[in-house]
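Just one protein chain is left out here, and the rest sit where they should.
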Amino acid sequence: MDVAFYIAAAVAIFSTIMTITRLNAVHALLYMILSLLSVALIFYTLGAPFIAALEMIIYAGAIMVLFVFVVMMLNLGPHAVEQERILLRATAWIAPAFLALILLAELVYILVQGGGGFASIGVMEPQQVSTALFGPYLIGVELASILLLAGLMGAYHIGRRY
Amino acid sequence: MDLPDFLKILPLVVLAGTTVVLMLVIAFWRNYKVTFFITLIGLIVAFITLPFGVSNKSLQITSILVINGSTVFYLGLLIAGCLIAVLLSYEYIEKFEGNREEYYILLLLATLGSSILVASDHFVSFFLGLEILSVSLYGLIAYPHNLRQRIEAAIKYLILAGATSAILLFGMALIYTVLGTMEFSRIAISGAQPGNQNVMVLAGWGLLTVGIGFKLALVPFQYWTPDVYQGAPAPVTGFIASVSKGGMFALMLRYFSRVDIFANSSLLALFAAIAVASMLYGNIVALMQHNVKRILAYSSIAHLGYLLVAFLASGSLGPQAVAFYLVAYFITTLSAFGVITLISTPEHEIEELKDYESLVWRHPILATIFTISLLSLAGIPPSVGLIGKIFIAAAGVQSSLWVLLGSLIVGSVIGVFYYLRIVITMFRPPEEQVESVISLPSIYTTGGVVLSLLTFLIISLGIYPLPIMQIIARMISTLP
Partner (left out) sequence: MLTIPFQHGLILAGILFSIGAMSLIIRRNIFFILLSIEIMLNAAGLAFVVAGAHWGQPEGQIMFIFILTMAAAEVSVGLAIVIQLYRRYKTLDVDAANEMQG
């Protein structure tokens, strides 16, 4: 089971790097879906099967599909791909990659300072999660629905054609 | 959660309920005046149900919210701020040619998000309140999307708010990893144990500061402020400047006083540096602007710097000075942006300095109102802004924060220059017969009445601030 975690982690990192270096928006989105599926597998190996299912259904299945719809609707064409090719020379990546590496090195240094401990003690049953959601975090669920309402009203009004 | 708990969070429930009622009414009968009145009634009912929450001790509601005296005070301030914003934007939104009623729904939802921030005691409610506020603001900034600058302002705010939310979340995850809890009170207890004082918690707090600093427009997270203030419609800018910052500041007070910031000298130094940088940067860059909204944007950066001085004061005066200055800042900011709202329309925002030329000869009452609010921002007697600054200075002296007090004084002196520049532009005698592009409204409109009331408050609280100070002293203890 350990090997599954490392393989899924490698696939996630590889597909995320492919996502950010693509010129065509639809290719990038498809690589992103692959990355999200491998993160879902990581959640499963950590003992959170409910969250793995949610990640696949909502993140990869709804949010990314919404992205793909809007990209297709705007229908930019090969002209946009040419523009991206001009903007993204290989030399343009050097400075951000350097800064990101410094950030990552600091983060790894901080993380190895912490004590030992295993990644997961066991499988967290969905029942435990839902008991907590109906118990102390009941107001949180209501607030999440209000958040979606705010997104709905904003998207409805801004998308209108005047 | 039983009935007494439910009664304590009744203001939040009323705000959410008004939103639902509004949606139902709009579905069956789309009438602008009816929507406006329902919003007003909902806000007044929410304000009336506030005293249910007042008690002598803090009360935890289901471990993610806490209601005590300071929560009730800040809730009252936010609801009053939203009420003023609704009254000021009545005529402005009436001139918009699209759907006008959804504006009030988004405004109520943003106030609800800010109220959750004020009452929050847990990372979950912190995050959810912040996001409800942010998502409603995306919709509000781009609301009259006939002008291009609104879309540009909304895109800038969206990108930066999304990125800083992700950074904030990562910081929360780091703190949660070490301490194993997300409640503010337990973080305080387990963070004080010597085994847990490691660098990962500090890194988490640093990342958390990024998210908080963005919302409060502190240096170096302030780049969105001038463009979003300029591009958003004037009443929404007044709302962003007051309610959204007030909510986040109240949360910051609660969080950092629970985890006892004064024991950690590196965090104190960080906040002191941010405060000095904000005060100096905001005042100096505002000198070079010729757009009234951008001047007010940079001045709001400086004002948040002044508030941080009171936040860093560790004595008993600190929280009370913050509360008083927030009241003064709310009244003054809403009044200044209210003047801009009254003379603008959704198609044409009156924001350049040259449009205010000789305003006092064309519309003396409006020019006087604007002058009084600018003098209060500058801290010139007899306005409430001066009393606020004196209060902050007293808190600073009590804790011996000399460097911060020095930059407060330097910043205020620089500030007088650009505030008076606007005043002088308004009082300049007219050279020739200028074509007036401004719609000059009568003072007997809703907005005009509200502005007159705000101006009266600025002057009367500047001369006699005692009632507000007594309310603050009664409701705000040293540990929010």
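Order of writing sets the labels: A and B. Residues in every chain begin at 1.
Throughout what follows, a contact is a pair of C-beta atoms (placed from the backbone, for glycine too) under 8 Å apart; a residue touches a chain by one contact, two chains touch by 3 or more.
Everything numeric in this text was worked out from a predicted model, so none of it was measured.
Visitor: Please give every residue of subunit A in contact with the chain that is not shown.
Guide: Looking at subunit A, the ones touching the missing chain are residues 1-2, 5-6, 9, 12-13, 16-17, 19-20, 25, 28-29, 32, 35-36, 39, 42-43, 45-48, 50-51, 54-55, 58-59, 62-63, 66-67, 70-71, 73-74, 76, 80, 83-84, 87-88, 92-93, 96-97, 99-101, 103-104, 107-108, 111-112, 114, 116-124, 128-129, 131-133, 137, 140, 144, 147-148, 150-152, 154-155, 158-159, 161.
Visitor: What residue numbers in subunit B mark contact with the hidden partner chain?
Guide: 123-124, 127-128, 131, 134-135, 138-139, 142, 145, 148-149, 151-155, 158-159, 162-163, 165-167, 169-170, 172-174, 176-177, 180, 182, 223, 226-227, 230-231
Throughout what follows, only the chains that are shown with their structure count from here on.
Visitor: In angstrom, rounded to a whole number, how far apart do the mean CA points of subunit A and subunit B lie?
Guide: About 32 Å, centre to centre.
Visitor: In their shared complex, at which residues does subunit A touch subunit B?
Guide: The touching residues are 107, 110-111, 113-114, 136-140, 142-144, 146-147, 149-151, 153-158, 160, 162.
Visitor: Per the contact definition, I'd like the list of subunit B residues that touch subunit A in the complex.
Guide: 1, 9, 16, 19, 61-65, 97-99, 102, 105-106, 109-110, 112-113, 116, 124-125, 128-129, 131-132, 135-136, 138-139, 142-143, 145-146, 154, 174, 177-178, 198-200, 203
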